[in-house]
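After this line comes chain A, so read on.
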Amino acid sequence: MPKKTHVQTEINGEGVEFLCEPRQSLLEVLRDELHLTGAKEGCNNGNCGACTVRLGDRIVNSCLVLGVEAEGQKIETIEGIATSEGLHPIQQKFLEHAALQCGICTPGFIVSSKALLEQNPTPSEEDIRFWLAGNLCRCTGYHKIVEAVVDAAKSMNAEVADNG
Partner candidate 1 sequence: MALVSVPSLMQDLTAGQGQIDIEGETIREIILNFEKAFPGIKDRLCDGDRIKPFIAVYVGSELSQAGMREPVSPDSEIHFVPAISGG
Partner candidate 2 sequence: MAENKEFKVIGTRPIRHDGIDKVTGRAAYGADIHFPDMLHGKVLRSPYAHARIKSIDISKASSHPAVKCIITSDDLPLVEDTITELGETVINLKYLSDNILASDKALYKGHPVAAVAATDPYLAEEALNMIEVDYEILEPVLDVRQAMEPGAPVLHESLKKESMGKEGDHSQNVASHSQRKNGDLEAGFAAADVIVERDFSTATIHQGYIETHNATAQYNEDGELTVWCSTQGAFGVRDQLSKILKMPVSKIKVVPMEIGGGFGGKVQVYIKPIAALLAMKTRKPVKMTMTRTEVFEGTGPAPGSYIRVKLGADNTGKITAAEAHLVFEAGAYPGSAVGAGSLCIFAPYKIDNLQIDGYDVVLNKPKSSGYRAPGAPNACFASECVIDEICQKLNMDPIEFRLINGAKEGDRRCDGPIYPKIGYLETVEAAQQHHHYAESIDQTSNGKLRGRGVASGFWMNGGGRSSVTINVNSDGRINLIEGSTDIGGTRASIAMQAAEVLGLPAEDIMPAVGDTDSVGYTGVTGGSRTTFATGIAAINAAEDIRAQMIGVAANHWELRPSDVKFKDGTFLAQKNGEALQMTFKEVAAAAGGPLVGAVTASPGGAGNGFATHIVDLEVDSETGKVDILRYTAIQDVGRAIHPSYAEGQVEGGVAQGVGWALSEGYLYNDEGHMTNASFLDYRMPTSYDLPSIETVLVEVPNPGHPYGVRGAGEVPLVPPLAAIANAVSRAIGVRMTELPMSPDRVLEAMGSI
C-alpha cells in the first residue's frame, strides 16, 4: 500500500489535517476520512455534480480533484453553508419551493447555486439553467430548482438593499 500524504487545508472555515493516499479523490477524503458525507458520489467521473464543493475561488467536482490538491486551499462544502444564525436563503427557498424530492443532488445544487449568486446576483433564467447544467437531477425536472434560485436571488438582493 502506498504511503499516505499529510495534508493541511481549511474546510468550512476551520483548519483541518488529514492523511490520504495519493490516489484518493477529494470526494473520498471528505466522505471516508473526514466523514463529511454531504457531498455525494453519483458517477465518480465528473458528470453529475453531486459531489460539488467550492475549492478556492471556484466550484469543482470533488471526484475529479485529488485529496492531496487540498493542501493550503480553502474548501467549502454543504455542511458549511448554514450558520449558527440559520439556513442560507438558498436552502430556505429550496424548502419553500419544494425544489427537492429524493434530495441526493440537493447539496451539489445548493453549493453550485451559491457560487452562481455570488458571481452574478441577478441571473436570468437562462443564466441559471446554463450554470446549473453541470448538476444532474433525475427527480424534479429542474422546474422548482430554478424557481427556488430565482427567489433566493430576489431575497438576497432585498436583504442587501435593506442593509444599505
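How these were chosen: all candidates are chains of the complex that A comes from, given by their letters.
The definition used in the following text is that a residue touches a chain if its C-beta (ideal position, glycine included) is under 8 Å from a C-beta of that chain, and two chains touch if they have at least 3 such contacts; residues count from 1.
Values in this document were obtained by computation on a predicted structure and should not be read as measured data.
For chain A in this complex, the touching partner among the options 1 or 2 is candidate 2. On the chain A side of its complex with candidate 2, the touching residues are 1, 21, 23, 31-32, 35-45, 47-48, 50, 77-79, 81-82, 87, 91, 94-98, 100-107, 110, 125, 128-130, 132-146.
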